[in-house]
Each structure stands twice: as C-alpha cells, then as structure tokens.
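The other protein chains are all here in position, but one chain of the complex has been omitted.
Entry: chain A
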C-alpha cells in the first residue's frame, strides 16, 4: 500500500502532501522534514530508493524523483514494487505536464487542488488506480468541464445531473 505522496521543492517546502493514513499537521510537517533531510543528503547519480523505516516505521521504503526544483516522493510498504513506484511517479509527472503544458513549480503551488484531483485519479485509498496518463487526463478534464458548467447553471442542479449522468 502507498502510505504517502509528498511533493516538495529543493528547499524542503512542501508543495503537496497526501497521507493515506491520517497524520496530524504537525506530524506531517515533521515527516516531511525528515524525508527532506534524507533526500538532500543524497548525491546525484545514485538509486532512487531509500529505506524509510526510521521515518515511517518498519518495512517502509520511499522512491523519489528529483526534477528541476522539485522532489516527488512516494512512500510505500513491502506490498509494492520499487521500480513500479518509480514509474508511477513518471505517470504523475507526465500527467501534470500534459495538464499544465510545461508544468512548473508555480503551477503546482497555485493549483494544488487540481493536483489533488489528478492524484486521486492515479491513487485511490493507497492503491494504484490508473497508470495511463491519457485516461487520467480525460477523467480530470471531464471533472473540470462539469465543474465549470455546474457553476454556471448551479441554480438548476437537477438538469445537470440529468444531462451528465451515465
């Protein structure tokens, strides 16, 4: 099971935190800091895996990817495969890139609710839901289309649900 998804920049500022098992804000902050401490100490050209049992408890590992000014980190337990998780990060980044056209840190900062939407289409309750960035994108677009139209016709929600149902 995937325990957490953390996106932070190279200064250690969190850009997106998603814990699939609830952690209070202070704890989230602490975990992020210790992850950052580990990652910032790692040189380039080494593996993307870190054993994280000191931070997240026994058996946990994390996979990270360092892209431009951001770290993408997935924390997971022994039921997942490291290489596959690395590819899942790839899926997330690809989707973000398609969604925002030349994604950059600012996109993520200002649209982190959209980022959550994307993530929710990829990971559901700690399990991998979808790995095709095309289909993730389609789902996200459908949601945003409906969001837009529903906000303009929100006085008659019945008709919306009638039209878009199924």
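Definition applied: a residue touches a chain if its C-beta (ideal position, glycine included) is under 8 Å from a C-beta of that chain, and two chains touch if they have at least 3 such contacts; residues count from 1.
Definition applied: contacts and distances are computed from a predicted model.
Per its UniProt record, the hidden chain corresponds to "AP-4 complex subunit epsilon" from the list "Glucosidase 2 subunit beta", "AP-4 complex subunit epsilon", "Phospholipid-transporting ATPase" or "NADH-ubiquinone oxidoreductase chain 2".
Against the chain not shown here, chain A presents residues 1, 13-14, 16-18, 20, 22, 24-26, 28-29, 42-43, 45-51, 53-54, 67-70, 79, 81-84, 86-87, 90-91, 93, 97, 100, 102-107, 109-113, 116-117, 120, 124-132, 134-135, 139, 142-143, 146-148, 150-151, 154, 157, 160-162, 164-166.
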